[in-house]
Every structure is written in structure tokens, then in C-alpha cells.
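Note sheet for the following structure.
For this depiction, one protein chain was excluded, whereas all remaining protein chains were kept in their positions.
Take a look at chain A:
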Amino acid sequence: MAAISTAILALRRDRRILKLPPYLSALLIIIGVTWLLLLPLNAYSRNTYVSENALLPGQVHTYFGGSEHNIFRAYRQEVSAISEKTPEERKESLVDILSSAGLKVGTQKFKYGVSGNEVEGENVYALLQGPRADATEAIVLIAAWKNMNGEINYSGVALVLTLARYFKRWSLWSKDIIFLISSDSTAGPQAWVDAYHDAHDPRYVASLPIKSGALQGAVAIDYPAGTWGHRFDKLHVVYDGINGQLPNLDLFNTAVSIASGQMGIGCTLQRMWEHNDQYLPRLQTMLRGMLNQGLGHATGPHSSFIPYHVDAITLQTVGDGWHDEMSLGRTVEGLFRSLNNLLEHLHQSFFFYLLMQANRFVSIGTYLPSAMLVAGSFTVMCIALWVQSGRPEDLKGKVGSTDEKSPAGEKEANTPKMVLIKGPGSSKAIVPITMLGVVERHLFLPFALLTSFHFLGLVPFYLFNHTPIPSLTTAFIAFTIVTLPLPYILANILPRKLTKQELMLLQCFTLLLLGLFLSALATLNFSLSLLIGLLSAPFSFIRPLGTTDTSSPQQKQSSSTTPIPPKFSKPMQPPPTSNPPTSSTIPSKTNPRTLILHILQALLLTALSPPVVIIAASSLWNVPGVSLSQVLAMATTGWWIHGLWTGVVVWLVWWPAWFTASFLVGAGAWF
């Protein structure tokens, strides 16, 4: 044991060890990305299975059909008739229909003010008291009046009305069922579920007149076919919740197994209309899922339920095929019969998963390492920089040499004190004692700068959540133009230049914080953590080139030609694009290579700055209807209505890290 510990002690002085971290850090990122790319393979992903025995999906005979079809068609006519009326009359008609089915009906008004814009509406809901229930548990069936694309959900609402009437006749419900017709797909369900849990702000959202027990699950139907109906091909199961939270996988599995196993309706997810179960579509599905999860926005009426620990999905009809509304109705009936069987809240199956097809997934244990490796790469570099910042500069005494030149800057030593270190076996080394020492670190300035950069992040955060929606785009572009050169300017107007050690410490702290935030975030929203981790991966490899070697700021001009220790000046390209160049040339200020690298670093950082990434992503997106203004509007409505945290992460974690990295590059330039 003692031999090992001395070996390790001897090893930690090794210069080669100090050169290792950048490579190690790059390696971690490469492994993290490769890990992710391996996941769709059969060997790493699993077939889904229903874990909760009580669910028994598809084991019951469903009776929705026959004359119910006529009732459905009548309701659809009715819905299309009331769609032309005012919202107030519409509410009255819906209340009439639901109460004539023998249900208790309630309505709820809401009116959110979002950055000078008003989102308002009124939810109508009805409560079916389960004949065998004691009002302690309830399940929710939702049809939003308008779906996510703004189309009126004619058949969806009609189906919910029909099912309400149909379910009322059964005596087997052991949970209450709530039928909710919300006026839109995002704000309405949010207002309703907030009020259901008494977590609403009474200034904007009215309280609910009737309530039941704890919500056990929610299913939303999105079927916008008009008066004459439309036969669909597949069911699109949408499952992403607010802030990347997901419903229990059992709910998804039950829906898929009832739809495809019992009804023969194919299921698809993440807008992957064509999926041939090969590697690439699987990867694409997974990446789309991660992107949705990472953005954390509402993807349907179900999204708002998930933060309240109510498992919820939306069933959306897509394509032209031969399945009609009755098959959808029977699917929903089967699903509700399964949920009705539940003895306790869904808990058996996974809450953290990535789906790559309707029946294929990876669980958290398999995928989490990739985000953790990426977050860990920051911590590796941070520790390396910390160790490096404590190493004495200008070490000329070589290990084991008899060179009598004393290390510079040492007060007492004319002849350097040597110390004997025993290595493994019989190997020994004599090293100058200064190599074992640690120089005093000046923590104040790096710490102060880092703190102020993080507080600076509050400015865009406040700005983009308070600017009126019409002028958001202008504000954003103006902000981008102002802040892109800001770190470089700031680095050069400071009262004094930072020493090399302080720059190292600044980078060390920012990487520590980034690693810290990202690994904490990976447990809450894996995808967001990985996305930001990858986009900020180059921040570990940025080097303030051309920094002078002096420990005292007053001497900054004198040593412009001092060779820089290769370990610090070695420029690194961002992984995983290329390996770090291993050339041994020592760049200095006069070297044109340094200048080019400088410009490259600055360009890279500009390309990876949060505003540029947001602009690029929203304009390159090929999904119709996604533009910069919509993305910004969604972010601000998300923050005000849904409590979306993505903006907080972007402006208070990612942006300050980028700012610090740019500041470092700026501080290295123009010496």
C-alpha cells in the first residue's frame, strides 16, 4: 500500500501527467458522443415492456361502437355548429351537452398577461363520479378546442363528448373520470391543472368549482378532422412534458400496445412518419426526442400535467388510412380500462428514457454516462487548470539534473533544495523542492469577474422575459450585436491586465461551475445538459494566447518575447472535429500563427455564442412555422405560463460561460 501511494505521489509530479488533461477531456467528449451514437443499436437498446402488472393492456373487450357511432356523428355536427359561435355561447353549449349526459360540469376562466400580450380562454370540464370510486383518485380525458397547430379539434372534442356519455353508462369505474375541454392546447390545460392543485395565481386563473381526488393519469386526443370525418393512418403519441420531464414509460407502452396490439393502429413518435426500424431513423427519432426534451416546451395539452407527477400523453391522428374515429374511441376506452385497474400511481417503469421507436427505448442507466462524461470533461480540465495555476513558474531546475541554476523567484535558495522521491521498485528521483511547492493563488479577481459575469446573465434573462412579444426579435438581434464584441472590449478596458495565473483560475472556475451545473442538470433534464455541454465543449480548450509570463502586472510589456511554456500555449481545436495539434513550435506574440489561432478561436466562440446558436437553429429549422420570433415568443410564454426553466439555463449558465471564454480569448489578445 505504501509503495503504491509513494508511486502515486511520485507520479503526480510528472510533467507528462499535466499534459494529459486536455487529451483526456477531449477523449471524454468523444466517448460521450460515441456512446450516444451507439444507443440505437440492438445491443444497447431494449424492447419496451409493460412493467406494471395491474395495467393488463388490451385484455378487456371494448364495447365502444355500433349506435355510439351515430351519437359521435351527431356530436361532431354539433361541435362544428358551435364552432361558429362566440366563445361564451360555445361554453354554454358544451356545458349543456355535458350536463345532459348526467355529469357535474364546471367552467374556469383564465387570463394570463405575457409580456404585454394577453392569453385568455375558458375551460369546460365535467366530472364522472366512478360508481365504485371513493373520490380519491381520478383520470383525465382531454380534448383541447384548438390543437398545437391552431386547427379546431372537431372530432377530438366530439369524441370526448361521446365517450363522456358512453362512460357514464358503465358501472365498472373505480376511479373518477374528468373530461376536460380546454380552450387551447397549452395555457388552458396549464391553468386547469394549476388550479386543480391549488397552485394557481388567483389574479390570472380562476379556482375550480368541482374537484375530485389525486390525478392518476391524463390522455389528450388531437383529432382535427372536420364535419365529414377523416380516416387516419397512424397514431402519433406525444409524450414530452414541461422542462423535459417525461411520463412513466408504462403509460406510453400501454397506449402503444392497445393501439397496435389490439386495434391494429400503427404508432409513431417525434414526427417520424416513416420509420423502417433501421439505425438512422432510430437515431433521428432519439435525437428529435432529445431536442424536444432539451427545449422543454409544451408539446401538447398533456405537457402541463407532467410536472404535477400526473403521467400524461397526447394521441394525435396522422396520415390518410383506414382507421376511423371508432377505433380511436376504442383505443381510448381500452386505455381508460387499463388505467382504471391501477392500484397505485404508475411507478414501476422508467421515468427517464429515450425512445427510438414505438417499442424500443434506452433507460437512464444506459444513456446517462454520455451526459456525465461531457460534464466530467469540464471538471477534468478545471482540476488540471487548478493544479497548473499552483505550479511555480519558470522552473528551470530539471528533475534529477545536477544543474545548479536556481529557480527564479525563490527567495532563500541560492542552491535549490533537492528532495528525494522514491518511485515504484527501486527507482528514485531527485527533484528541486520548489517543484513540490505550490505558489499562492490569487483568487479574488477571477472570482469577482466570474461572479459579475454570471450576474450579467440576468440582463438578457430579464430583457427577453419583459420585452413585448412584437419587438422581441429586434431586441434579440440588437442584444446579439452588442454582446458579441463585449467580452473582448471588456477584457481590454480593465484597469490592469490579468496575470496568466489569474486567467487560468478564471477558466478553472468557469469550467468548475459549468461542470457543476451541467451534472446537476443532467439528473433533471438530461438532453438539455448534453446539448449545452456539447455546445460549450470548446470552452475547455480555449487558451488566452500570447499572455505574458510575468507574475506581476507591472512588467507586462517587458516580456512580450518570452517563450510561453508549451503546455499552456498549445492551441487546441474543439473536439470532436480534430485532435489537438502536437506541433512543438512555441508561438509568441510576434508569431503570425498565434494571430491566426486567435482569430480562429474568436470566430469559433462567436459561432457558438448562445444568441448566434439560437438564431441559426431557428432559421435552419426545417419544421414549418418555426422562426426566431416564434422561438422567442415561446420562450417567454413558457416562462410566464408554464414555468419553463430553459431560459434560466441558457442565460444564467450557458451565456456566462460563453462570455467568460470570450473574455479569456480577449484577454490574451492585443498584449
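Here is the rule we use: a residue touches a chain if its C-beta (ideal position, glycine included) is under 8 Å from a C-beta of that chain, and two chains touch if they have at least 3 such contacts; residues count from 1.
The working rule: contacts and distances are computed from a predicted model.
For the omitted chain of this complex, the UniProt record lists the protein as "GPI transamidase component PIG-U", which is one of "Protein DIS3 homolog", "GPI transamidase component PIG-U", "Alpha-1,3-glucosyltransferase" or "EKC/KEOPS complex subunit GON7". Annotation: of A:K19, A:K211, A:R231 or A:R441, A:R441 touches the absent chain (contact as defined above).
Which of A:Y23, A:W386 or A:F479 touches the hidden chain is settled by the complete complex: it is A:W386. Of the listed positions A:L516, A:L535, A:L595 or A:V612, the one in contact with the omitted chain in the full complex is A:L516.
Residues of chain A in contact with the chain left out of this view: 9, 245, 307, 309, 345, 347, 351-352, 379, 383, 386, 390, 392, 409-411, 417, 419, 433-434, 436-445, 447-448, 495-496, 499, 512, 516-517, 519-521, 523-524, 551-554.
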